[in-house]
Every structure is written in structure tokens, then in C-alpha cells.
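For this depiction, one protein chain was excluded, whereas all remaining protein chains were kept in their positions.
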Amino acid sequence: MKISLFIPCFIDACYPQVGISMVKVLERLGHQVDYPEDFTCCGQPAFNSGYWDEARAVAEKVLAMYRNAEIIVGVSGSCGAMMMTFYKELFHSTPLEAEAKAHAAKVWEFSDFLVTKLGVTDVGAKFPAKVTFHDGCHGLREVGLKKQPRALLAKVQGLELVEMDAAESCCGFGGTFSVKFPMISTAMGEVKCDSALKTSADYIVSCDSSCLMHIQGLADRQKKPLRTMHLAEVLAKQ
Amino acid sequence: MSEREQILGRIREALRVAAPKPGLLSGPGQRVPAHEKRPTDFRPWLPAVGDSFDERAALFAKNSAELKTDFQLVANRNELQEKLLALAHAEGWKKIATHAGELTNYAFAVLGLAVVQTGGRYNLDELESSDAGITECDALVAQTGSVVVTTRSAGGRALSVLPPHHVVLARRDQLLRDLPAAFTALKQRYGSGYPSMMCLITGPSRTGDIERILVLGAHGPKKLTIFCM
Partner (left out) sequence: MNTVAQTFKETARRMTRDLRHRSWIQSALGKYYVGRDEKKARFQNWQEARQAAAEIKWDAVNHLDKHLEEFVSKIEARGTKVFWASTGQQACDYIVNVAKKHRVRSIVKSKAMTGEEIHLAQALEKSGVEVVETDLGEYIVQLREEAPYHIVFPAMHLTRHEISDLFNKKLGSAPTDSPEELTMIARRTLRKKYCAADMGISGANFAVAETGMISLTTNEGNGRLSTSLPRIHVALIGIEKVLPTLDDLALFLPMLATAGAAQAVSCYNTFIAGPRQEGEPDGPNEFHVVLLDNGRTRLLADAEQRDTLHCIRCGACLNVCPIYKNIGGHTYGTTYMGPIGSVLTPHLRGLAEWKHLSFASSLCGACSEACPVKIDLHHHLLQNRRNAIRCKSPWWEKLIFKGFVILMNYPLLYRLGVKFGWLGQKFHGLVKGTRLDPMIAWTQSREAPPLALKTFKDYWRGRKS
């Protein structure tokens, strides 16, 4: 199976280790990966802000770039949801509708790919820490990630998972929402941090670096002892 | 053009463009295949109810306990008489309100208390100051612990809701399985001419409007007792 990666723009620029971890895990499992270097962004920021024409201009390139890909695996629930769900809406009643649907069918989120497609839960990781899991909204509700990441975490040696209250409630990031309504976004983040803190976990783990960026940024500013880590990073630890 | 024609005209104009079918955008955890035709049988999805009378009665009793309804199965008229008298005594009833009916007439006879009859026109203050309203019903619903009453089966609109204690006298064969059965029964009984009010009563009146704390008897009855014979 030839796997084409998609690495969202902000992971490329801010959290390269998340992408690198995904590559390591996939290669450890004996898969070949390929990365279309021209990939930049899925277009979500423009789409969510109401600029659908602009989003389409970016997304068209993405469709073309992955036209011949067999399977596309990405390391973000949110950008995955953009391609799986929202591209269909974005290209609805346009000449590219069929292609958007075909593309959507090839896209997998990393943890879902491992568990559902490959049937793997033990990737040979070892990470002695107590963690709590934050269900990123897009991953949870658009992609259906719930059991998959937990199944993977359960097989990580030395790791203890403690669930927090309202693990499914939004952290408040929401893309441009976080800067258009920072007061609401921040309040939501505080609620999230509080429930994570109550578990006294060492790390908040999630399938979405964007949520973690928001949570970590908030915790650092408020000097709360919280550390965040993407699931791929946990799975890469040995 | 009348307002009616204008509104209907706008509706027809609007409906010329078809809307997407529902559920197409639902996330994976919520997705179920669309039905070919809009469903009419909801039993497979609604809360399950057993088939036998005993199962239905047990479920009705369980729901009643949860709703704080006092539900009592009685074997025969003698037992009904005993229980009614005991209740009247315990609650200190002085005046009751009721309507004409086979079971209600019997209750009225055994209780021997002052009575307000809501068969014809009645005095509202008299009804309001009654200690209990005793009615018959159309059906009991095991699935939800509900009583079905109508203006015809339960002596009008106010009798079952104005006095502080509502007592229902039901027969065993009135205990239906579920909501679909209740609506079928109503249609069969009244299809040719519906009463002006029908009601599904589920427990005594309640509110949670103050700090989401349950309080019984917000406006309607504080107590609901059901005797099923």
C-alpha cells in the first residue's frame, strides 16, 4: 500500500515533530510513505471564515495534487474532516463535485487509519506517563474518532489513561473564531484546562495539534502545569 | 388576495426548489441509512415493552415509582373500596369532585363524601376547593407510565387538573403497551368525532424551574393515584 501523507500547514511550520512521528510509526510498521512536497494547506481557514471562493482556489490544487494517490493519511482530525466532509459541501454543484467525493473517500486520519484500516493497535510504543485524552471536535464528530485513539493508547507500554470530565466538549479553538471572539474562545479553553488539571495527568493528548496549540498557549500564559502532546508523538516514543 | 392565499402562495413558491434529504451531512457516529418512505412504525426504536400483562404492569409500576405516581393494582371491587377509604382517611378528604361513570359512581357511593359533579355545568370555586378529583380514563400506557384522559372519559377539562389530588380508576384491559397503541386506541374510539381535549398525563404536576430542583404540584395536582382493577 502506497501511503501519501498530508501534513497541514501549521504542523509543517510549528509542529514538524508531529509529522515526523507519524512517518516513523508508519515506517516502523513497514509501510512506504510518500509526501507531495507542494502540499501547503487544505483551505480550511478561508472556508470557515466564509471565503468559499478562496477556499476552493486552494482546495482545487489539493485535489489535483492527490489525484493519483491511493490512500491519503493525515495527522489532523480537523484538516481530515475538511477533506472528508466539508470538501463535498464546498464543491457541491461544481464540476469538481465528483472528484471531491472521490478524494474524500481516500482520506484517512492517522489513528483511524491504524486501527480501522490496518487493524493495528499495538505500534510498539513505550511512554511511562499519565495522560488524559481530549477529543477534538472535528475528529470526534466528523471523522468518528473515539475508540481508535484510546485503543492505541491502551497498548502503549507504561502509559496510564485517565479520562477527564467532558472530554468531548470543545476546547474553544475553532480556527478564526479564536481571534474573532477571543474572550469566548479563552473561556472555553479555561474550562477545558480545568477539567484536564483535575485528572492530574502529565499530558493532554489529542489527535489535533490545533486544539493543543490553543490549550498549551492558554496554560502557559496562566502558568498552569499542563503539557500537551499529539497522539503521533506518543506512538513514536520507544 | 386573502392573507391565507398569500401565505400559501409563498409556501408553494418556496417549495419549487427541492430541499436536500435529511441526515446526509451527519457525522459517522450518527449516520443511519435513510428510509425509503417516511416511517410509520416507531416500535423498533422506542423504549422496549414486554408483551404480557404482567410485564406491562411491572413496567407501569416502575415508571410510576420514578414519576412519584402512586400506582396500585386491585383485585376486585372490595379491595378498591378498602383502598379508597384508606386513602380518603389518610388524606383527610372532606369534599371530592367526580363525574358520572361506572367506576366513579361506585367510588362516590362507597366514599359517601360531599361531591361536586362535573357532568353538566358546575361551580368553578367548588371544584377548586375539592380535596380530590376522581376520574376514569381511556387508557394507561406502560411504556411511559402515562394516563390517557379526554373530556369525555374524565369529566371535562378541569376535573383532572384543578383539584390537588387526581385519582384515576382504570380497568385492567385499559393498560396498553406503548404510545403507538395509545394513539391507535384514541383513533379507534373517537375517529368519527374527537373530544375537544385529550391529554396524556404522566405523573403529578412538576417543575424544575428553580435551580433545576424537582418540585411537585407546580400548578396542577400534587398527587396522582392510579387504581387499576
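Read from first to last, the chains carry the letters A and B; within each, the first residue is number 1.
Here is the rule we go by: a contact is a pair of C-beta atoms (placed from the backbone, for glycine too) under 8 Å apart; a residue touches a chain by one contact, two chains touch by 3 or more.
Model, not experiment: these values are computed from the prediction.
Taking the full assembly into account, the omitted chain touches A, B. The residue touching the chain not shown here, chosen from A:112, A:142, A:202 or A:233, is A:142.
The chain not shown here is touched by just one of A:67, A:101 or A:180, and that residue is A:180. Residue positions on chain B in contact with the hidden chain: 2-4, 6-8, 10-15, 17-23, 25-27, 29-32, 34-35, 38-40, 42, 44-48, 63, 99, 118-122, 124-125, 128, 144-146, 151-152, 155-158, 161-162, 178-180, 182-184, 186-187, 194-213, 215, 217-221, in rising order. In the full complex, chain A makes contact with the omitted chain through residues 7, 9-16, 19-20, 35, 37-41, 43, 45-52, 54, 57-58, 61, 86, 89, 137-138, 141-142, 168-170, 172-175, 177-189, 191, 213-214, 216-218, 220-221.
The rule is short, and it goes like this: only the chains that are shown with their structure count from here on.
One simple way to say how far apart two chains are is to compare their mean CA positions; for chain A and chain B this gives 50 Å. Interface residues of chain B, counted against chain A in their complex, comprise 25, 27-29.
Residues 85, 89, 141-144, 146 of chain A touch chain B in their complex.
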